[in-house]
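Here the complex is missing a single protein chain, while all its other protein chains stay put.
So, chain A:
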Amino acid sequence: MQQEINMKLAYWMYAGPAHIGTLRVASSFKNVHAIMHAPLGDDYFNVMRSMLERERDFTPVTASIVDRHVLARGSQEKVVENILRKDKEERPDLIILTPTCTSSILQEDLQNFVDRAAMESESDVVLADVNHYRVNELQAADRTLEQVVRFYLERERRRESFHVTRTEQPSANIIGIFTLGFHNQHDCRELKRLLNDLGITINEVIPEGGSVTNLKKLPQAWFNLVPYREVGLMTATYLEKEFGMPFVNITPMGLVDTAAFIREVGAIVQAERRKQDLPVGVGEEENGWIEKYIDQQTRFVSQAAWFSRSIDCQNLTGKKAVVFGDGTHAASITKILAREMGIHISCAGTYCKQDADWFREQVDGLCDEILITDDHTQVGDMIARIEPAAIFGTQMERHIGKRLDIPCGVISAPVHIQNFPLGYRPFLGYEGTNQIADLIYNSFTLGMEDHLLEIFGGHDTKEVITKSLSTDARFTWAADGVKELSKIPGFVRGKVKRNTEKFARENQITQITVEVMYAAKEAAGG
C-alpha cells in the first residue's frame, strides 16, 4: 500500500540541479564554453557567477533555447548551429553541451548533435554525461570533471608520441578547486603555500584557471590532491587507475587533519622516490623534518593551538553546538570543534546523502547524533529541539538561527555574496585554522553577549525618545494617513513622517491625509 511519495513540497535546496555542477566545472576552465540545451530563463547560472564571484568576464555559458517551436519539431539544426556559431565567435578549446531537466525529458539525441558539430568545429565538443534526475550539482561536477580529463587523456594516449614522464622534483596536481566553491580561491592559495613549504611544486590546478590543452600534463605530477570530498575524487581515482598516480584525499582543515594531510603527502613523496629509485630529497631524508615542520606550524605559526589553551576557549568547554553542511566542511568542523576546542557537538549532519556512510565514519564518536537529510525543515526542527549555543551551517542554518535567536557561523555552501569575501579567508591549512578559530569564537561570544544583555535588560532602554523636531502636537494624522504610514518600511518610516510633517507645517496644513503625504513626497523629493 505504501507507495513511494515522489512529488515533494519544498522551497529550499542545499545542492542545486545537475547542470549547475557541469557549468561550474566548464566555466572554471579557461577558454571552455558551455551551451545549455534549455528554455529561456535557465541561464540563471550566469547571474550567480557574475554576482557572487563578482566576475569581470562574461560567463562562458550560453543557451540553445528550447521554445515552443523546438517542442513541436525537435531541435533539429538548432543545437548544431549554436555550437558552430560559438566555435566561430569565441574559438574555445572545448564546447560542452549541457543537458538540463527540460532536455532530459525531451529525450533528443544530443550525442548525435555533438558528433555532427564536432566534425565541423575547430573546438572539441563533448556532451556532459549527467542524468538530471539521478545526480545533484556536486555529483554532476565530479562527473563532468572526470569526463573532461578522461576525454583529453584518452585522446592523448591514442597518439604514439604520448609518453608520461614524471617531473624531476616532487609535484602535485590540485583537483577540485572551482568557481562558486566555498572559499575555494583562498583555499587554493593556502594549499600552494603549504606545498611550497614542503618543497613540492604545483603541476596543474583543475578546473579553476586550468586549460584543457594542459590536461595531458596531469600524469607528470607525482601525485594528486583532492582537498574536498565532493568534487575531484572521480578524477583522482581515474588517474590512479590509468596512470598509477596516488592521491591524498584528507582535507587539511583544522590542526589535526592538516598534520595528517602533511604526513600523508610526506609518505607518498617518499614512496614515489623509492619507486622511481630516486635519492631522498634534501631535508626530507627522514620523517623528523616533516614532524618538526608540523610542530613549528602548529605551535607558533597557527594561533589555533594556543587559542584552544587560552582562557577564552576554556569558556567554550562543553557548550552545545550543531554542525550542518556539505560532507567535507561539516565533518571537518565537527572534528575541530570536538577534538580541538572541547565543544560539545549535539548533532552533526550533512545534506550529501550520496556520501552518508563516509560522513558517519568521520564524525563517529564525536557527536551525540548524526543527521543525514536534504530537507531544511528537518534541520530546523533538530536545531529548535536541541537549542544549541551556536550553529555552524549554511546560509539556511544562519536564517534558522536568526529566527531562534541562536548565533550561526557559515561554514559551507549554499552561501550568499557575503561568503565570497575579497580578503584572504582560507579554511584550509594553517592560516585556515586561524580563520576558523575566529569564526567559531566570534559566533559564541556574540551569543554570550546577547544572553547577558537579555539578563540585564540590554544596553539601552528600548523606547528611544525621538530626536525629530516634529513631535509637536499641532498635527493630526487622519486614519488613511496613519494606515499609509504603517505600510512604509520601518527603517524609513521616521524620515517619511518627519518630512511630511515638515511639509505640512510649511503649508499650514494640520490634518495629514494620504494626499498630504504624497504631496510632501513630491515636494521634498522622497
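Note that in this section a contact is a pair of C-beta atoms (placed from the backbone, for glycine too) under 8 Å apart; a residue touches a chain by one contact, two chains touch by 3 or more; residues count from 1.
Keep this in mind: contacts and distances are computed from a predicted model.
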Chain not displayed: protein name in its UniProt record ("Light-independent protochlorophyllide reductase subunit N", "Probable electron transfer flavoprotein subunit alpha", "Sodium/hydrogen exchanger" or "2-oxoisovalerate dehydrogenase subunit beta, mitochondrial"): "Light-independent protochlorophyllide reductase subunit N"
Of A:111, A:213, A:378 or A:507, the residue in touch with the unshown chain: A:507
Residue among A:28, A:62, A:121 or A:350 that touches the chain left out of view: A:62
Absent-chain contact - pick from A:142, A:208, A:340 or A:484: A:484
Candidates A:274, A:385, A:416 or A:493 - the one touching the absent chain: A:416
Residue among A:116, A:320, A:339 or A:399 that touches the chain left out of view: A:399
Footprint left on chain A by the chain that the document does not show: 3-13, 16-17, 19-20, 38-44, 46-48, 50-51, 54-59, 62-63, 65-68, 71, 82, 89, 100-102, 105-106, 132-134, 136, 396, 399, 402, 414, 416, 478-480, 484, 487-488, 504, 507-511, 513-516, 518-523, 525-526
